[in-house]
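Submitted below is the structure of interest, expressed as structure tokens.
Heads up, one of the protein chains got dropped from this complex, but the rest are sitting where they should.
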Amino acid sequence: MLAEYTGVLVILVVGMVIAGGMLGIHLLIGPRRRFAEKQQPFECGETQIVSPRRRYAVKFYMVAILFVVFDVEAIFFYPWGAVFQELGWFGLGAMFVFTIPLAVGLIYEWMKGGLEW
Amino acid sequence: MTVEAILFYVFGILAVVSALGMVLNIRNTVASAMSLVVTMVSLGAIYLLLEAYLVAVIQIMVYGGAIVVLFLFVVMLLNLSTDEFPPGKQRVAKLAVVIVGVAILAQVLVALGQAPLLVAQPEAVPEGFGGYRQLGLSLYTDYVLLVEMVSLLLLAAIVGALILAKRKID
Amino acid sequence: MLPLDHVIGLSAILFTIGVLGVATRRNLIVILMSIELMLNAANLAFVGFNRIWSQVEGVPAIDGHVFVLMVIAVAAAEVAVGLGILLSMFRNRDSVNVEEVNLLKW
Amino acid sequence: MGEFDQYLLTIITFFPLVTALGLMGTSILASWLGAEGLPAALWKPIALASTILTFLLSLRLFAVFDPLETGFQLVEHVPWIPEYGIHYFVGVDGISLLMVLLTTFLMPVVLLASWNDVSKSLRTYLSFMLSLETGMLGAFVSLNLFQFYVFWEAMLVPMYFIIGIWGGPRRIYAAVKFFLFTMVGSLLMLLAMLVLYYLSFDQTGVLNFDLVAPPGGVAGGLLQTVVPLDGTWWQTQTWLFVAFALAFAIKVPMVPLHTWLPDAHVEAPTAGSVVLAGVLLKMGIYGFLRFAIPLFPSAAVDFTPLIMVLSVIGIIYGSLVAMVQSDIKRLVAYSSIAHLGFVTLGIFALNVHGLNGGVLQMVNHGLSTGALFLLVGMLYERRHTRQITDFGGIARPMPVFAACFGIVTMSSIGLPMLNGFVGEFLILIGVYLAAPIFAIIATFGVVLSAAYMLWMFRRVVFGPVENPENRGLIDLGLREKIVMMAMVIPIIWIGVYPNPLLRRIEPSVIELIRQLETRGRVVGADLEVAPEPGFDSEPGFEPEPGFESESAILDEGEERL
Amino acid sequence: MLIEATVKVLFILVVMVVGIAPVITWIERKQSALMQDRIGANRADVGGITVLGLLHPAADVIKLMTKEDVVPEGANRVMHLLSPLIVAVPAISAFAVIPYGGVYRFGDTTLNLVGADIDWGLLYIFAIGSIAAYGTVIAGWSSNNNWSMLGGLRASAQLISYEVTMGLTVVGVFMVFETLRLSDMALAQDTTFRLFGFLDRFFGLDWRWIDQVRVPAWGIFYQPLGFLMFLTAIMAENKRPPFDIPEGESEIIAGYHLEYSGMRFGLFFMSEFIEIIIIAALTATIFLGGWAVPYLSTDTIIGGISRFFDVGFATCLCILIHFSTFMLKVFAMIWVQMLLRWSLPRFRYDQVMSLCWKILLPLSIANIFVTGLVLLWVKG
Partner (left out) sequence: MIPVPDLNLLVLLPIALVAIGSMVILMGEILLSRADTVLGREVTESFIGTVLAATAIFFLALTLYTSVVSFAAGGVQVFNPDHPMYQLDPFSSLVTAVVALSALLSCALSIAYLSELRINHGEYYALIMLSASGMMLMVAAVDLIAVFLGLELMSIPIYVLAGFDRRKLRSNESALKYFLIGSFASAILLYGMALLYGVSGGTSFDAIRAGFEVENPIAVVGLGLVVVGFAFKISMVPFHQWTPDVYEGAPSAVTAFMSVTVKVAAFAALIRLLAMAFGPLDESLENIFWVLSVLTIVVGNVMAIIQENVKRMLAYSSIAHSGYLMIGLVTGTIQGYSAMLFYLIAYTFMNLGAFGVVVALANRGNDCERIASFAGLARTRPGLSALMVLFMLSLAGIPGTAGFMGKFQIFMAAVNSGEIWLLIIGVLMSVVSVYYYLRIPVLMYMKEPGDESHRMEISSGEGAVLVFCALAVIALGLFPNSVPTLLFGDLDVLNWTRRSVEMFFGG
């Protein structure tokens, strides 16, 4: 079984070599002329007045939290989908029951404005 | 030593190092989170080596891809990138926890040394072990109750997160 | 063929690192991450042990794997709620230092 | 016995509680319905009527009681929690009969006496008093250890509130102290009870909390339990006795454990003090008589010297401390310690005279000290002070009061023809027979008590009226006169003709002594052989003289000391 | 084994990454020019030869290589360097599981034309993709630039949102093909089915001509809605227009890679194009039959050719045909993406999120259950 993963290992290594090599070459041949203005973060010509290291809208968190929850939901779907035909009606029923609370959760989130941007 | 064993040690060491990096890096929380990603991915690789295929991919998807992302979000968005907090009180309690933790570790390691688990180690696992097919079939027959319960748990998480995090609840 | 003893040993080490993280760090996020690390250590132990107990009386047994799946789901829910709590606290106070969680004596 | 008498004890016990619940219940019901409850003017009369009715019922009890019969009478035995051998099991013998009577008698008197004392949340007060009465009565008639414990603790709560709410300035301290002291002992007693319970279970195979075998019951009572004298430490009789004795000694109180008493007495409202002194303190002695001594006879005998010493110390100490008190109530409180020292002394003489006297003296003390507290309360009501120095020459404005005070004081001292004398005399005889030296010291205590009582009496009642505030004092009103009459008449009656009481006490006392004999030292040395009554000691065991007769007891007592 | 895997992997990498990826940049320019009535890339020349502007990709590389590597002050240098790698490596690695040919038998040996024929290939891509999400967010964060930060946030929020939907939209396909292995999926599509076969359940007939209509057993015919949703989701994953809110230049300049220059930017750029290929290859594999030639199953092809040639040669030819078919489909999908990219205006961010959570997510769940019901009904 594990033999199947050789390709993955290879491509990971190759991928790193490619990406790393490109960066490396660039570092080698790229010019280097630094001065203060160039090093400043780009703010359309203004000097930076607000640090980006601050709190952002809560929506982002809501999305991330929702994502985590629904990602878990999704991983329960994958193996189920793959064996669905073997499970038959029973499997469909089980998954239906599984989905109800999540659907309720989604509707709830939706209606409560948790999905509004 | 087989290739698998070598890979196991590589990933094991990677996991430990990155875990230590996560815990010990007190200057940069984002880096801590990224270290955690490395740990998670290494663990995923070890799961693969242990022929827990579905678990491995789910580990990477959920732990590596979702949970730590959430951490990272919070770290970045709340600007918790550095945390040079003043040294804390309660040294004793913490020391106690540390000692107990290390003691348990030692205990387990010694126990492992004394009573090797090798006795029952099977050379090969049954056909299809750890794949999505076997796991899927068991999950939705033998363990179907747990699956339903997980969905309740997720419902609770959704509701709870919304209640707590949303600025205004109507 | 993996050295399963070492797998369990690795999980114990990771678990301990997690405990140490919880005990020594004061950044709430890092504490949470350490707890996740502990859960992962347990997962590793489950998977490792399941490799040993891949067959019980001739029947493939995957209790450990199922447990891990459940733990992952639980961890996700836990993190979602935990960060929600963190957010609601952060909204009222600007710190995530455990030691500043001090209205109630810790 | 008629149908009615069969349930007499239950009715007596629970009648006050029912009244209390009725008082509270109607108000709750009324407030729910939005209607007006019972008019406030009716509360006191209803409570009083209830207590008087209870007293009348207990007189009926007195009449029904057969003085010739030993053992428990009017027994009721109903399963309560039969899984654990807990039954509702009541019955009276001579001792508890008197205690019941004393209780039911004191309650109406007390209520009448404190007619105007209490204005703050009156209904609650009355309910507490009534439920207190139930608690006390229940404890006196219980023959099931568990049930006893329930009542024993249950009466604590109302008393605690009575002291704490309606008491004097330091009432909270006093109330909490009272509660905590009692709790320590009683919880240890609970433990000992449980140990005993399982001992009995081991021996009989039946889970049983009954003290004696119920009528028609198969299981023997706990009294049949053989408590080993050695064994696991927590199973030895000694330790079990200590646990029980501690609980009772705190309640009595015996000397090193007495410190709650002055506080409680002083801070309690008059009614509370009277009930406390009159009944609650007796609970400790009653506990010794009913439980500690018969259950653990050998240990009791072993501990006799210690308890006697403590009693004597109590007598002397109480008297001496009483002597230096400037507060009348405090003085009476310390005198209580001294008097109860007498009682325990008499009880632990463990012979007929001592026990007879002790039991009688319990009644006497209840009457005389109760009356004293009542009188002090009446004074306090008028002057709002209890300092001896504030008074003087009370006899002039308040002759009736002075007369009553005089009689009661004399009774307390133990003047012949008054009740105190009979009791103290019997006790002294008993103690003398058992341990002459203690009798002598105790006699000295009598002298001391005379000294402080008379000294106090003189300073309060006689002499010129120095304090102008005392000049205008009004003498006892009709209500107060009735109260005092109610107290004084039995004081004199018992002093002159104690026989009706003694007649009823004696069989029970003899029964108790028989218990001691049959389950004395030999018992428990060998678990297999439970000796029959009159069974002589077996060879190899420490010889113990058989308790054949009264004289034998006397001999034994002399021999021992 | 190692060598075989390496060869297979390198082959696809060379074809896709080295071969196609640069070409796509050119295609994009030319196509957009075509659509906008311009000429498009035509300036880069080597000695006056422009070859329709085909030299532009090479010029781009050289330019990026020789640009200065600027790291803004206040940036986290390590993270700044890491994030393009985190984006690029997963993108490249995704090729490992994409089957570009079927399983062929040469005597005793079998040739399986997929870099790593792992059991849960599709999940592998999802997993890889979820790791790639770190790249954008880290890039945005490490640059110490408000626009970058905002871009990174938007990018990651969008990525993770669509990750869920993307997963759920293909569950229907799993159910139909009963597998998560991409090569099995492709194999399963190497046949045809009666399009209206399910009507048998209702009419019980051999029912006119319509009953005999056969179509290739492609995912798109089983899961038309799934195909559309999957395409939408996976395109959103790539953050290309019309889903390019994270880098919407009119709002936040260039988003998370604003502070990137030189090859660091090049890697972001490259992975974006690699992802286009992956999307194309993946949709082709899942929904368009992968390497399968419509109506001509492998056996038919080999059988047909081997009538004239020897079996080995026939198989080789078949491989060639299959690979070409695959590449054709890939290019078709790339073309579709380009078409979409240049036809549709950019969504607003709230529209993107609504589309994901309020439309695609419920629809995909509904799709799963409808699929389930139909499947079970048809099976009886």
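Letters A, B, C, D and E mark the chains in the order given here, with residues in each chain numbered from 1 onward.
To be clear about the criterion, a contact is a pair of C-beta atoms (placed from the backbone, for glycine too) under 8 Å apart; a residue touches a chain by one contact, two chains touch by 3 or more.
As the structure is a computational prediction, the values presented were derived from the model and not from experiment.
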Among the chains presented, those that the missing one touches: A, B, C, D
Residue among D:Leu53, D:Leu122, D:Val184 or D:Met323 touching the omitted chain: D:Val184
Of D:Ile165, D:Leu229, D:Ala271 or D:Val488, the residue in touch with the unshown chain: D:Ile165
Per the touch definition above, residue among D:Ala154, D:Val309 or D:Val400 touching the missing chain: D:Ala154
Hidden partner chain, residues of chain D it touches: 28, 80-84, 121, 124, 149-154, 156-157, 160-161, 164-165, 171-172, 175-176, 179-180, 183-184, 187-188, 190-191, 194-195, 197-198, 232, 234
Interface residues of chain A (partner: the chain not displayed): 85-90, 100-101, 104-105, 107-108, 111-112
Residues of chain C in contact with the chain not shown: 8, 11, 15, 18, 22, 28, 31-32, 35, 38-39, 41-43, 45-46, 48-50, 52-53, 56, 61, 63-64, 66-67, 70-71, 74, 77-78, 81-82, 84-86, 88-89, 91-93, 98, 101, 103-106
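Following the convention adopted for this analysis, only the chains that are shown with their structure count from here on.
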Both-way neighbours, i.e. chains that touch chain B and touch chain A: C, E
Selected interface, B-C versus A-C, where C-beta contact pairs are more numerous: B-C
Centroid comparison with chain E (C-alpha atoms), farthest chain: D
Most central chain, Cα average position: C
Far-end chain from chain B, centres as C-alpha averages: D
Junction residues of chain C - those touching two or more other chains: 69, 72-73, 76-77, 79-80, 83-84, 87, 90
Residues of chain A engaged with two or more neighbouring chains: 1, 5, 53, 55-56, 58, 60-61, 64-69, 71-73, 75-76, 78, 80, 82-83, 86, 95, 99, 106
All chain pairs that touch each other: A-B, A-C, A-E, B-C, B-E
Chain E residues touching chain B - in the complex, by the definition given at the top: 76, 78-79, 82, 118-120, 123-124, 126-127, 129-131, 133-134, 137-138, 141-142, 149, 153, 156, 160, 163, 180
Residue ranges of chain A in contact with chain B within the complex: 1-2, 5, 53-56, 58, 60-62, 64-69, 71-73, 75-76, 78-80, 82-83, 86-87, 90-91, 94-95, 97-102, 104-106, 108-109, 112-114
Chain C-touching residues of chain B, taken from the complex the two chains share: 2, 4-5, 8-9, 12, 15-16, 19-20, 22-23, 26, 29, 32-33, 36, 39-40, 43, 46-47, 49-52, 54-55, 58-59, 62-63, 66-68, 70-71, 74-75, 78, 80, 83, 85-86, 88-90, 94, 97-98, 100-102, 104-105, 108-109, 112, 116-118, 120-123, 125-126, 128-130, 134-135, 138-139, 143, 146, 150, 153-154, 156-158, 160-165, 167
